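A single protein chain has been removed from this complex, and every other one stays in its place.
As written, the chain order gives the labels A, B and C, with residue 1 at the start of each chain.
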Amino acid sequence: MTDRPKLAQGRTYLAIPGPSVTPDAVLSAMHRSAPNIYAGELPQMMPGLVADLKRVARTEHDVAMYIGNGHAAWEAALVNVCQPGDRVLVPATGRFGMGWSLVAQCLGLETEILDFGKQSPMDMDRIAEALKADTRHRIKAVLAVHVDTSTSIRNDIAALRGVLDTLGHPALLMADCIASMGCDRFEMDAWGADVAVTGSQKGLMMPPGMAFVFFNDRAAEARARMERVSWFWDWTPRAHPDEFFQYHGGTAPTHHLYGLRAALDLIHGEGLEQVWARHRVLARAVWAACEAWSTAGSFGMNVADPANRSCAVTALRLQSPQATELRTWLESELGLTLGIGLGMAEPGDPARDGFFRLGHMGHVNGHMIMGLLGGIEAGMRAMKIEHGTGALEAAAEVIGGA
Amino acid sequence: MTDRPKLAQGRTYLAIPGPSVTPDAVLSAMHRSAPNIYAGELPQMMPGLVADLKRVARTEHDVAMYIGNGHAAWEAALVNVCQPGDRVLVPATGRFGMGWSLVAQCLGLETEILDFGKQSPMDMDRIAEALKADTRHRIKAVLAVHVDTSTSIRNDIAALRGVLDTLGHPALLMADCIASMGCDRFEMDAWGADVAVTGSQKGLMMPPGMAFVFFNDRAAEARARMERVSWFWDWTPRAHPDEFFQYHGGTAPTHHLYGLRAALDLIHGEGLEQVWARHRVLARAVWAACEAWSTAGSFGMNVADPANRSCAVTALRLQSPQATELRTWLESELGLTLGIGLGMAEPGDPARDGFFRLGHMGHVNGHMIMGLLGGIEAGMRAMKIEHGTGALEAAAEVIGGA
Amino acid sequence: MTDRPKLAQGRTYLAIPGPSVTPDAVLSAMHRSAPNIYAGELPQMMPGLVADLKRVARTEHDVAMYIGNGHAAWEAALVNVCQPGDRVLVPATGRFGMGWSLVAQCLGLETEILDFGKQSPMDMDRIAEALKADTRHRIKAVLAVHVDTSTSIRNDIAALRGVLDTLGHPALLMADCIASMGCDRFEMDAWGADVAVTGSQKGLMMPPGMAFVFFNDRAAEARARMERVSWFWDWTPRAHPDEFFQYHGGTAPTHHLYGLRAALDLIHGEGLEQVWARHRVLARAVWAACEAWSTAGSFGMNVADPANRSCAVTALRLQSPQATELRTWLESELGLTLGIGLGMAEPGDPARDGFFRLGHMGHVNGHMIMGLLGGIEAGMRAMKIEHGTGALEAAAEVIGGA
Partner (left out) sequence: MTDRPKLAQGRTYLAIPGPSVTPDAVLSAMHRSAPNIYAGELPQMMPGLVADLKRVARTEHDVAMYIGNGHAAWEAALVNVCQPGDRVLVPATGRFGMGWSLVAQCLGLETEILDFGKQSPMDMDRIAEALKADTRHRIKAVLAVHVDTSTSIRNDIAALRGVLDTLGHPALLMADCIASMGCDRFEMDAWGADVAVTGSQKGLMMPPGMAFVFFNDRAAEARARMERVSWFWDWTPRAHPDEFFQYHGGTAPTHHLYGLRAALDLIHGEGLEQVWARHRVLARAVWAACEAWSTAGSFGMNVADPANRSCAVTALRLQSPQATELRTWLESELGLTLGIGLGMAEPGDPARDGFFRLGHMGHVNGHMIMGLLGGIEAGMRAMKIEHGTGALEAAAEVIGGA
């Protein structure tokens, strides 16, 4: 195999769970010189952007835009309604649930963590117990990750609302939709989330650099009760600005706003229901291949029950260090980059090299997914990784629409 | 004049004081699909970016990068070293000094404002008095705007250091270099600033969306004494990250980082001393024209003494509503956008329409400045605005190098 | 002056008489991966492109598109209606008239050249004489350059038609509109041109790479009488294709077609009459400055009578080697590139360094022209080139609309 040529020269394919593949339409929209930020096209674009963003979250309430990333969105959501000493409940199903609780702690909040491990969704009974125990309603908010990017577990936000309602607990329900918005169905108002946060770089198909916090009237009331909120994080003027600069607490992220316009045009041009359905079929194709591969060797899916799986990211395992070897080979030899395993083993633990993840979110279609899966099949053959057969035809069967 | 054609179709020229004209090299660097954020080129770029950023601030100390704008930088700088109840001194020379104090107030800080008006630089004697009066050293930081974008006043940061040193006052000296870095000479270490903040969209020639906080060891020690600092604003892991994601407190602003690389290449390719000298000559050309125009009619420069003028922005006045009419005509008829007056009159006050500003920062050269000034000359003729003669030849004389 | 900084870093400005400044809209339209060339959007765009191209030439007849440049257009026009041994009349007013006759000679045609020098337009009386002398109608075509880019002389095509009509001479009237279409008024049908040729890179604001030959029924009849015409040059299938590939005699210039769509949208969005009027005012501003400069020193305009001047390009002279020195300084010090003199002196003749030209065609507006002229004023001061005063204010007066 010494003379085997590399097969990487061609379009690279970044199949990590975010940032996702950026559409040419978004990149073109951002390739422009700076616009005026006091008058003209850009300020005039804002009401339409706000309306179209809210349609993606399925809310008729408010949205605050931030120059930031997912961690910024987490912090913004907390800062508007919690002050040092307040308590939050964190039902965690992966590293990102843990991450949000860490951000809360850095703000001086008390965190009560319910750790559901890395392979199961939230257990509503345990959450109910914790809330029931909070007889003095010290818990101000429940920080629920809809899809945890590290484990690819998808949780049931509507059921969580049900638990709160049944118990009559006043805590705000905050949903982290960073890895789900624009991929998996999420309906903020119908499901009763009070706050929902997301970032620009996954289902919204943009470069990282913007974050969005949606909030309803209950959340706005909690904000109103705060003694003070920092200028940068305060969501009120961002959602109800008198002047353009207030949308972004200062200078606007001009180029990202043009990219956002293009991305929202893609989403609503396709139709949000259709976007979700596309992600679902493509995810089913990925699962079909993974289930076939799992029939031999050490290949395995992290989430057993399809009902609990994200349609945007799939966490997988092989024997260490096969996953790392496979990823390395695919990037070097085929131009295909898979995601590393995250949060499944501690830094320094050699088990880390057995985990990997596939991103299948945003600007992704039938031939791309077949290329992703076909690349993995080729890579496992190259690396002599034992695996089940029939994976690609199973995926093709799903994509072919049977 | 009814049949007069519009002369706007062509390259638009945004001559506002930020965002500045984005170089093609920056836009091209950002026109790419998303990179891997766990390994490869982008993480490897970081040490070089950090080093080259610090060279722009003339510091050998630390820098923290933020996804954010100028207001984010203000808040970040304060949050790392001040807690609610702490006191800061704000010697203000325009709206942005006032703005920083407002951000401080929203964080629960006490602000002592010394208002030097809108046409004069800081008075070091009055600052000294205020510091002397603070015998218990309650003042934790002095928030000094190097160049206030609203008034175009440039302040003497080194002199301010001298005042603090003479008095032996331990307050941190924080410099807002948002409108000066990469334009006017600024030497953080030599001048003794403990903290310096800037944004991406002016002298750094990038789209808005990144902010930078430089800090020295004294500031780091103040940070170390804080009980806690929020995850997103904490500058320590950003300046001393163990993993790539810590540089940006989560997902990196991937495309901006490529743009930043291109912008820093432009700056250091030209040479920082040369960049400053270019801004200085171009500013002198602008001033020469403005001084000529000022010899008749109501045209006037906001800052009388060239020693106190920014080399990046020039604040001007006409009789209201001439400035607004001139701006409107230039944008519509010539494709040239000037900046509005900011902070010179209250909202609703008709005097507002007498103020305007010219941005001459960043990616700007000799023919652009002559086009800017030539456009204004044409516009004043079109609008029948009385003004002195010889302005363009005076500017050409400066640019011609005599 | 040793410490004087360069003032070039900023947007470069290419003020040569073609290729002209490419609009961002054109570049963005061309920044895309290759399209299908057998079905879909691109083939469907063609009828609209053809119609909008013909509107620019003010013709209701036919157009053939070529992948090519101006020389390709010259050759295409000739090959369709002339065969070896045929005679053409060439009334030349500059190097490009001579160039077209050279192309004709290489095709085996006999050329009768009427050389009107480099500073005067065609003399219709001399042309009439030549046609009258051709009693046997051996002259098949008159090759008339509307605007000769080398001398900036503009000729009167309608008057030439009048001469042919008066004499009843059947020769085809071919107009070279390479430097005029989309800049100076040209009305193919109303003025009676049988053939008109142009390229993509001047008034059409695109990168070089496409050429266009417009032809009317008389020209089509002449084509029909030809024994044969080469596959690539034959204009018939290009103007009346049965299949998409025939538009371009094989594979289409896919990206240029997207650029052309964007450019035609700019032209017709602005309005062709408005485009011409804009060029006219901007040219008058250039002339006003040049006339002022001409009042002292050696500065001079090549074409004395404004009625004979192009609105797209202006040929100028200084004392040799001042022109070359000025051009060199402006490019190096201000980022501004002027055109060389072309065809005014033989290669090797030091007089060459006394000539230069300004392009003011296509995507050009009021502040750009003021920047061009202001740059020249600064350059002449830097180079100590004697020149008259008041040039910039004179230009501003024109642009201001007096």
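Simple rule for what comes next: a contact is a pair of C-beta atoms (placed from the backbone, for glycine too) under 8 Å apart; a residue touches a chain by one contact, two chains touch by 3 or more.
For clarity, every value in this text was computed on a predicted model and none was experimentally measured.
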The chain left out of view makes contact with A, B, C
Missing-chain contact, candidates C:Gln9, C:Thr22 or C:Thr59, resolves to C:Thr22
It is residues of chain C that touch the chain not shown, namely 12, 14, 16, 18-22, 27-28, 30-40, 67-72, 74-75, 79, 102-103, 106-108, 199, 201, 207-209, 228-232, 234, 248-256, 331, 337, 339-340
On chain B, the omitted chain is touched by residues 24, 28, 31-33
Against the hidden chain, chain A presents residues 1, 3-11, 13, 21, 23-24, 31, 266, 270, 274-275, 277-278, 280-282, 330, 333-336, 363-375, 377-382, 389, 392-393, 395-397, 399-402
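Note that in this section only the chains that are shown with their structure count from here on.
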Dist(centroid_CA(chain A), centroid_CA(chain B)) in Å evaluates to 35
Shared-interface residues of chain B (touching two or more other chains) are 21, 31
